[in-house]
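Step one of this worksheet: look at the structure below.
Below is a slice of the complex: some chains, not all, each in place.
As written, the chains take the letters A and B, and residue 1 is the first residue of each chain.
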Amino acid sequence: QAADSVSSEPAPTPKWYQTVSIRGYVQARYNRLLETNPDLTCEQCDRSWGRNGGFSLRRIRIIFFGQLHERVYFYLQPDFASTLSGSSSLNATLLRDAYFDVGLDKASQFRVRLGQSKIPFGFENMQSSQNRLALDRSDGINSSFSNERDLGAFLYWAPTAVRQRFSRLVKDGLKGSGDYGVVGIGAFNGQTANRPELNNQRHVVARVTYPLEIGGQLIEPALQAYSGEYVVNRDQLSSGVKHRPDLRYPDQRMAATFVLYPQPFGFQAEYNVGRGPEFNPRTDSIETQRLHGGYLLLNYRLQHKGQQFYPFLRAQYYDGGKKHERDARSYQVREAELGVEWQPFPSFELVTMYTLSNRRFEDFQKPDNRQRGGLLRLQAQLNF
Amino acid sequence: QAADSVSSEPAPTPKWYQTVSIRGYVQARYNRLLETNPDLTCEQCDRSWGRNGGFSLRRIRIIFFGQLHERVYFYLQPDFASTLSGSSSLNATLLRDAYFDVGLDKASQFRVRLGQSKIPFGFENMQSSQNRLALDRSDGINSSFSNERDLGAFLYWAPTAVRQRFSRLVKDGLKGSGDYGVVGIGAFNGQTANRPELNNQRHVVARVTYPLEIGGQLIEPALQAYSGEYVVNRDQLSSGVKHRPDLRYPDQRMAATFVLYPQPFGFQAEYNVGRGPEFNPRTDSIETQRLHGGYLLLNYRLQHKGQQFYPFLRAQYYDGGKKHERDARSYQVREAELGVEWQPFPSFELVTMYTLSNRRFEDFQKPDNRQRGGLLRLQAQLNF
């Protein structure tokens, strides 16, 4: 009876701080040591590479998130280290994620995700920069979507056991991608994050992945593809560049991924092929061209007295355009990076990385621009 | 004695999370289904209506608030789905509210509100978009103040019992406006939220409202009026449009409101008349013109197994200018909307709404522009 009377009392309403959580991270960088060529830069990677670069904050993220109901999860992530189009002020605020998941079943094995979120294309795109070893994503995979995100609606499916595995791959320091389902499909605007939609068609994407345990090791192969029509924005155009009258170009890619999680040796490889807008310096025009590229990553996980060390080596190649840059800038990239991430405490990480790079990046204003060189890059990261 | 010694100990300092709270909401939308006319748009309502609209986030709000002292309350609300003047980046951050209330008595029956907050003009303007049924506010009432807010100082008075009733009208799902006093008066810059003041005069506003219980039903009639001088900003002007040399125009309105809260049938009506700047396509000039308009809303509240359903019908009319738009754009709006809000859980809402609209909206660049059509609009809302 006493038990009955206790159980019949309503559960106390949870406090706001029990359902909403806040976490985040900050990346401070310096890229100018041992630099051999100040004209070697990479706009999408890090604007503080090269001439006149200095101390910089690459990312300042504060994340508000929570499981509000067994079927409702949300995730809001502004970035406080952004710049806005039309402004030269650094460290302005721009949205990264703002999405909510609505479970179609009680365990949310099927989930609909609405809002701005990462497009499920490429393991490296979905892996958080908080967890990635190399300071920047590879040009080949990341050229698909500037800032990795767009506005749209997505459907994800994964069995509960796999969802838990996705979660552990991040929590246990194995540098996982987070949970974008075993199967994911979606429709989205297609102009990349925080840019206005410019046509009446949506992009579509599909992805299949599966994290497998084999002999104590964890591997994750994946396949993914997207298709749509990208409209080059007039504010991306150099005066004088030729282009299709309606500025519309096909934008299609497919990619294969293989990941061996570092226990202690890790290996990661991704490659994508497709087509999209690309500046052609011979014709001074933006044309639909083929693109292809990817990367190989070797890493190792060393734990010593509560400290973590992750030495890594990454080699990447890309030949294609970057649709979101000036005149759909043309790229050919060969790059090798050797570095180590050191976590003396969970709240602090230091990455030291040597980059050897050979980059051709050409637009109407710089139609003949190949830069080679090396540089040492430093990043201190705070996790809270 | 033991009791004495206990009571003489100082109360422990409350933790920050016990005095400061965080909540918010997110609205994701899609407006392109069953669309009959892509030229039918509404700039103040939702920029993702019509041609080239896609998935959009209409509002991303994180609210920091708290009662810091019996006489001090604060409320900070940035919006993370805004655009800034001079920038095409979507989902930048712009302030909605930043105000604090200082009670002149211990119960704060008299309160001074300082900072940026909503102008007490129009029930629909003060009701949060988190609670409103129709996806956008009516043109007639909302054309008074873009984003409903301005910088100023306000004095609100309400008896404690009425303050509690205002609070319950929101908490109990009756779609109340929040507590802007039984009597409210204020002075404010008059150029609307986040826009620089352009003259040396302040606008003034006054409002009287009273929520009454009659036979188990709750009604709330209100009267309100404001007066000031609006200065059309040069960055609003089309090149070639004629206007007063000093760009100063009278800006005056009065409005009547009647609300019957939905228990279960609800009814809401507002109408305002006034004068202000308005583009005249016959003379290519911005002139002081009369304006009038309002809306009727019928709604119903249905509760079923912990779920909430609010079917609604709204009809609106407006004839006048929008002072904050290009050339003080001229409008004539006839619109009917039929929809339903469904809350399967408190943290998630889905609104489906069919809009039938006939809109004339004309400025110097589009001096002959009447658009008619229908469209189905969808909104998913997250509450946290």
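Just so we're on the same page, a contact is a pair of C-beta atoms (placed from the backbone, for glycine too) under 8 Å apart; a residue touches a chain by one contact, two chains touch by 3 or more.
All of these numbers come straight from a predicted model, not from anything done at the bench.
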| item | value |
| --- | --- |
| Overall copies of the shared sequence [whole complex; 2 in view] | 3 |
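Everything below uses one rule, namely that only the chains that are shown with their structure count from here on.
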| item | value |
| --- | --- |
| Relative orientation of copies chain A and chain B, as a Cα rotation angle in degrees, nearest 5 | 120 |
| Intercentroid distance (Cα basis), chain B paired with chain A, Å | 36 |
| In the complex, chain A residues that touch chain B | 15-17, 19-20, 22, 64, 66, 68-69, 71-72, 74, 76, 78, 84-87, 92-95, 98, 100, 102, 114-116, 151-153, 187-189, 193-200, 202, 233, 235 |
| Residues of chain B touching chain A in the complex | 17, 21-24, 26, 28, 30, 32, 38, 48, 51-57, 60, 62, 80-81, 84, 86-93, 345-348, 380, 382-384 |
